[in-house]
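Shown here: the complex without one of its protein chains, the others still in place.
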Amino acid sequence: MAESPTTTYYDIPLLKRPLWRWEIAWYFFLEGISSGTYLLGVIAELLDRERNQELVQAARYASIAAILPCPPLLIADLGRPERFAHMLRVFKPSSPMNFGAWALTAYSGPVALLAGSQMAADKSRLLPSQVRSVLKHVPERLTGVAGVPAALAMMAYPGVLLSTTSIPVWSRTRVLGALFACSSFSAAAAVLSFVLHYRDADDRLLRKLRKVELLASGAEGVALAGYLLTSGGGAKPLISGRYAKHVFIGAVVGGILLPALIGGKGKRRGLFAAALTIAGSFALKWAVVHAGRDSADDAAGSHEAALPNESATGWKSKYRVSGT
Amino acid sequence: MSNVLEVFARPEPPPAKQEMGFFTDTSLCIGCKACEVACKQWNQLPADGLEWTGHSYDNTVMLSDTTWRHVAFVEQFDSKGAGRWLMMSDVCKHCRQAPCQEACPTGSIIYNEFGNVYVQQDICNGCGYCVAACPFGVLDRNEEDGRAHKCTLCYDRQKDDMEPACAKACPTDSILFGPISEMKQHAEKRVEQLHARGETDAYIYGAERAGEYSELNSIFLLKDKPQAYNLPEAPRRPAAHMKKSYAFSFGAAIFLGAMSALLLSGDE
Partner (left out) sequence: MPGLGTSFGRGAATTFQEDLQNSDCILIMGSNMAEAHPVGFRFVMKARENGAKIMHVDPHFSRTSAMCNEYVPIRTGTDIAFLGGIIHYILENDRWFKEYVLAYTNAATIINGDYTDAEELGGVFNGLQREERRYDQKVAAWNYAGEPKQPKNQTDQAIKAQSFSERLGHLENPVPPQDPTLQDPMCVFQILKRHYARYLAEKVAEICGCSQQQFLSVAESLCANSGRERTSAIVYAVGWTQHTTGVQIIRAAGIVQLLLGNMGRPGGGIMAMRGHASIQGSTDIPTLYDILPGYIPQPATMRDHGTLKDYLKQEEVSTGYWANLPKFMVSLLKAWYGEAAKKENDHGFGWVPRIDANYSQLPAFLRMAQGKVKGLFLFGQNPAAGAPNAKLNRKALMQLDWLVVRDWFEIESASFWYKGPEKPDPKAIKTEIFFLPAASNAEKDGSFTNTQRLLQWHDKAVDPPGDCRSDAWFVFQLGKRLKKLYAESQQKRDQGLLNLTWDYDHDRMQELPDGSLSKIIGEPDMEKILKEINGYTVKEGKHVAGFSELKDDGSTACGCWIYSGVFPEPGRNRARSRKRDAQNPTSPDWGFAWPHNRRMMYNRASADPEGKPWSERKKYMWWDEAAKRWTGVDTPDFEPDKPPSYRATNESRGMDAISGDAPFIMKPDGRAWLFAPMGTKDGPLPTHYEPMESPVPNLLYPEQASPLAEVFKDDLNQLAMAMDPEYPIVGTTYRLTEHYLSGPMSRFNSWLNELQPEMFVELSPELAQQRGITHGGWMVIWNKRAAIEARAMVTGRVQSLTVNGRTLHQIGIPFHWGFAGETVGSMANDLTSMVADPNVSMHEAKAFTCNVRAGRVGDADVADKFSAWPTRAKSPDTPESDQPEGQAI
């Protein structure tokens, strides 16, 4: 029948599919690890550079390694890659993406300096000796502290970016940013834990790190629950869609519960638990980013998500359609 | 090189003029699609394919990067053949506070001197943020040229004191174009007129602010629920909730940072 269903228009999507794909999922994952490891590194350095030496070193390398693929990923995602610099044409806080671009720019200096300084200290052959000698003079603590706001921003903005759209699965909630931040933090802690386990680092440090891991994972779990609850029907593509397994098996079971059970008991289990957490974080971000498409495709869901409430009142109210 | 730098230059915008907009009166639409074709011709947009949908007479399905006017057809008939056939020409809403504009990281999307939301094609880098931001599903990125496109409200024609191509082509004045204040007055009168005639289902979509969402500079007279035409009943303005999101998000990051500091500093 050529008749339209009562609630939607031939079930044709109300919204356009977001264009972001694997590049952005990877970007959110990597930049989260980078900013998280950066923060942990700086904290560790400020607390006790000497005792936390291994952690600081690992954090500096992890944060640079994770951030390096990010610009190419971002650029590849653009429709017009050669115009990536247009992101910095304006400073526009209303746009989380613009905010993110500035944050990334601001973040890139400290993260690079710290990593360089570390390489200089480690006498890395990757750097020419002249460069090393310059980098030796980097004021590490100052640089590290200077980069903290940018690193916090890098951790905080991705979820907010997704939230500040019209896609129901992202935008009905206010805690997606927090969820991503927690996930980033736990993945970062796991990355450091993995490296330190691998390098058979000091047990005490590993135990402390384990606590941080548990804290971040726990926070991630709480945030995830909060996200799913506050998203209401919007979370449908994650709860019952094809990404449900990513969320429940990948992120919850694999990324939070299992590592909590098996971690902290020796190198192999530690390595395994850390890897699981990292994978869980990736699964979560992958799922959330990709679920945007399914969410936009769901015509009825999009309309449902746009029903009036106290703050969004809509335009039908003035002249009520009789019988509806 | 000068070209590359030019986009970073921010020359003085032209002085603001009277805000212009559309009033699309669906009660006058005969579904002739002249607006769709006029828009494609004026803007030299390609056809989107030759697929028969069976959705009444709507074979263009939705607004897109290459379809900036789209006529919806809604058949509502009972088994006895009584009923009505609604037609509605959809277009970018030119929101006064437009989510696409707020989202755009490059400043490509601006409000031009006519108060219309305009994508500057020399600036857009195809990040796709506006696509996800628009609550009406208007914008899309073109696969071939990598930029986001939508109705320009015929900025080029307006600058030459011409009315938009779609409005010009509309044979029944279903699409009216003019100063938005006049459009709103006209719309108001029109609804009164229809109500007096017994057509009490008529109402205006988008003329005033609806909670967090701004008024539209492209308003519609509708005769059924917005959903029937694939319009959101109560669109949200994404940026309205951004601060709160940031607060939670930064809060979480700082909390975790601080807690980690505590945990790392402890002597067990």
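Each chain carries a letter (A and B) given by its place in the written order, and its residues are counted from 1.
Throughout what follows, a contact is a pair of C-beta atoms (placed from the backbone, for glycine too) under 8 Å apart; a residue touches a chain by one contact, two chains touch by 3 or more.
Fair warning: this is a prediction, and the values are worked out from it, not measured in the lab.
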item: Which residue of B:H94, B:H149 or B:H241 touches the chain not shown here; value: B:H149
item: Contact partner of the left-out chain, one of B:T60, B:S89 or B:N125; value: B:T60
item: Residue in contact with the excluded chain [from B:M20, B:A34, B:V138 or B:A202]; value: B:A34
item: Footprint left on chain B by the chain that the document does not show; value: 28, 30-34, 36-37, 40-41, 43-52, 54, 56-57, 59-60, 65-66, 75, 77-81, 83-87, 142, 144-145, 147, 149, 171-173
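Methods note: only the chains that are shown with their structure count from here on.
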item: List of chain B residues in touch with chain A within their complex; value: 4, 7-8, 10, 53-56, 58, 61-62, 64, 72, 74-77, 99, 102-108, 123-129, 131-142, 145-148, 191, 195, 200-208, 210-213, 224-242, 244-246, 248-257, 259-261, 263-266, 268
item: Residues of chain A defined as touching chain B within the complex; value: 2-4, 6-10, 12-20, 39-40, 43-44, 46-48, 52, 55, 77-81, 83-87, 89-90, 92, 94-98, 100-101, 152-153, 155-157, 159-161, 163-167, 170-171, 174-178, 180-182, 185, 189, 204, 207-209, 211-212, 215-216, 219, 223, 292, 296, 299, 302-303, 305-316, 318-319, 321-322, 324
